[in-house]
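Left out: one protein chain. Kept in place: all the others.
Chain naming follows the written order as A and B, and within any one chain the residues start at number 1.
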Amino acid sequence: MTETWTDAERELANRMRGADIISVRQFTAPDLGTLLQIVERFETVTSPVLQGKVLGALFFEPSTRTRLSFESAMVRLGGGCIGFADAGISSAAKGESLPDTIRIVESYCDIIVIRHPREGAGRAAADAAEKPVINGGDGSNQHPTQTLLDLYTIRRRMGTVAGLRVGFVGDLKYGRAAHSLIEALAMLGNELVLVSPESLRLPPRQREDLDALGGVWSETPDLASVVPGLDVLYVTRIQRERFGDPLDYERVKDVYQVDEATIAPSRDGLIVMHPLPRVLEIHPSVDASPKAAYFEQAANGVTVRKTLLSLLLGVTP
Amino acid sequence: MTETWTDAERELANRMRGADIISVRQFTAPDLGTLLQIVERFETVTSPVLQGKVLGALFFEPSTRTRLSFESAMVRLGGGCIGFADAGISSAAKGESLPDTIRIVESYCDIIVIRHPREGAGRAAADAAEKPVINGGDGSNQHPTQTLLDLYTIRRRMGTVAGLRVGFVGDLKYGRAAHSLIEALAMLGNELVLVSPESLRLPPRQREDLDALGGVWSETPDLASVVPGLDVLYVTRIQRERFGDPLDYERVKDVYQVDEATIAPSRDGLIVMHPLPRVLEIHPSVDASPKAAYFEQAANGVTVRKTLLSLLLGVTP
Partner (left out) sequence: MTETWTDAERELANRMRGADIISVRQFTAPDLGTLLQIVERFETVTSPVLQGKVLGALFFEPSTRTRLSFESAMVRLGGGCIGFADAGISSAAKGESLPDTIRIVESYCDIIVIRHPREGAGRAAADAAEKPVINGGDGSNQHPTQTLLDLYTIRRRMGTVAGLRVGFVGDLKYGRAAHSLIEALAMLGNELVLVSPESLRLPPRQREDLDALGGVWSETPDLASVVPGLDVLYVTRIQRERFGDPLDYERVKDVYQVDEATIAPSRDGLIVMHPLPRVLEIHPSVDASPKAAYFEQAANGVTVRKTLLSLLLGVTP
C-alpha cells in the first residue's frame, strides 16, 4: 500500500498525525480530495496495524451507528476499544466537567472519539486533550466523519466529488448531516438543489455561508420537478423531536416519501443517499434498486474511520 | 484437530459455512449427533483462528449469560465484538426497522447474534442479512444455542444423547428452554417425563409436536414418584413475569424445590440441569453434589458458541 502514495497524500498524512478531526471545515477542497484518495487505499487494508492501540469511545448520547462503526474500524485494524455508550454510566453523572473526563480518559487510551449533545463539545474535548480527538457529532453542529463517508460514497459511485448536481430533500433546517455535506459539496464545486417545505428551509446563516463559498444553489418545495436533473438525491429524516408543536410535525412529516415512482424519471446513474436511520422517507421498495446507496454509506463509514484512526495515530508510511 | 474429522463432520461443516442458526429444528437427528461431536473437538481449541473477525452482538433485551458467553467465545478465538446490551441504546429507539438495523450492522461485522423480545425476530434478521445470523433467543420461541449446550452437557456427562429418561420439572407452559430441548430429545430417541402443576403443563401445540415426532412421554404433577427412574432432571424457573395475576404465581412458585432430599432416591448417575438463573427452584446445598451439572452448562455454552462461530465463519478444515 505504502509505495505508491502521492506526494500530496504523504504530505496530508504527515499533517494529520496527532491532529484532531472536529469539523469538515478544517479541510481545504484539495485536502478533501486527497483525503478521499487515501480512504480508497484503506479499502484493502486488513492488517492489524493498530495492534496495542486503544480507542476511547465516549458516547454522551447513544449512537449505535457511529459507535459500532468506529469500534469495528478499530477492531478490524487490530486495536481495542474502551468507553461508554450512554451518559448515564459516565462520571458526568457525578458532576465531573468534560475537560476532566477527557484528561482522565486520554490517560487510558491513544485516541478519543466523542459524541455529545452539546454544540462545541468536540472542540472543547480536543482543547482538553493532548491525544487526537475525533468529533463523533456534537449536537446540531458538526459530524465530520459522517460528511466524509457521504463524500466518499459519492466519489465511489460517481467517480468524482465535483461538477455534480446534488439534491437535498427533507429537513434542511435542523439536519446536521445535510448542513455539513451541503457546505463541503459547494466548496468542491457542485451545484446544489435544496428541496424542503417552507418551514424546514435551509437557515439564513447556512445560506450566507453557501454564498460566501461561491456556491451555486437553488431552492424549491417541489421534488418531482428536480429529480430528472440530479446526479445525487440526498434524503434526510424529518425528526419529531425537533418540533415543539406535534401538529407542525404532522403537517410536514409525510411531504416527501421517496419511492420507486419518485426516482423513475431520474437519470440512470442517480444515487439515493440517506444518513440513516430512515423511517418513512424512503420506501423499502427502493432498497433493491441499483440507485440505492444508503446501505453502502454505512459500509463506507468503516473504511473512512479506519483511515482517520490510522492517520491520526500516525500509522502510515 | 483437522486431520481426524469424520466425513460426516466435514460434510456438516461444509453445509454450515455461511449458514444461519435460527432453530434447533433445522438440524436432523444425525446432524445433531455430528454437531455435538464437532463441539467436543473445540474443547481444546485455543488458537486465535478468528483473528480479525468481528461479531455483532445485538441484544434488544438484556441477557448477561448469552451475551457474555458469545463474547467470551469470540475473544477466546482471537476475534472482536461490537454491539449493544440493551435496546435503549440501539437505533430501534429512533424508529428504525429491524431489517435496516441488521443490514447496517452486517456491514460492520462478519457474523451477528441477535436477542430480541419478539417471536420470529431471529428469522427476520437472517432474512435481512447476507452474513450468518445466530438466534440468541427470540421471545418465547427459540434459543437454539441454549438447546445445543444442554444437549452437549448431557452428552459429556452421560456419553450419549439417546435412550435416556429425562425429566422436566417446573414451568413447561412458558419455558422456552424446555420446549426446544424436549423436542430435540424426543427427536433423538429419549423418553420424557414432564412434571408440572396443572396450570403450567406443556401446551397442546407442543404435545402434538411431540406425538408427531413419535416421542415417548408421560405427564405427572408428582416429582417424587419419578425421580428414581430418571437419568437427567431438567429444572426450570417459574417466572413471575409470565403471570397476569400475582396470586396465580404465588400458588405455584414453590411447588417444586429441588434439594438434597429430592434427589437422594435417584440413580447415582443422575444429573440435575437448569438453564439459569435459578432463584428458589434448586437449593444451593445441591451445588456441591456430583449430580449438579448446571454450572457446567454455562461453561459448555462457551465451547458450543466457539464451535458455531467457527463453523458459520468457515474457519475449519
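The definition used in the following text is that a residue touches a chain if its C-beta (ideal position, glycine included) is under 8 Å from a C-beta of that chain, and two chains touch if they have at least 3 such contacts.
It should be emphasised that the depicted structure is a prediction, and the values quoted were computed from it without experimental measurement.
Contact with the undisplayed chain is limited, among B:K53, B:R76 or B:H116, to B:R76. Note on the undisplayed chain: of the listed residues A:P62, A:G83 or A:P132, the one touching it is A:G83. Mapped onto subunit B, the footprint of the missing chain covers residues 46, 48, 62-65, 68-69, 71-72, 75-76, 78, 80, 85-86, 276-279, 284, 295, 298-299, 302.
Although one chain is not shown, part of subunit A still touches it, namely residues 51-52, 54, 56, 80-84, 88-91, 93-97, 99-101, 103-105, 107-109.
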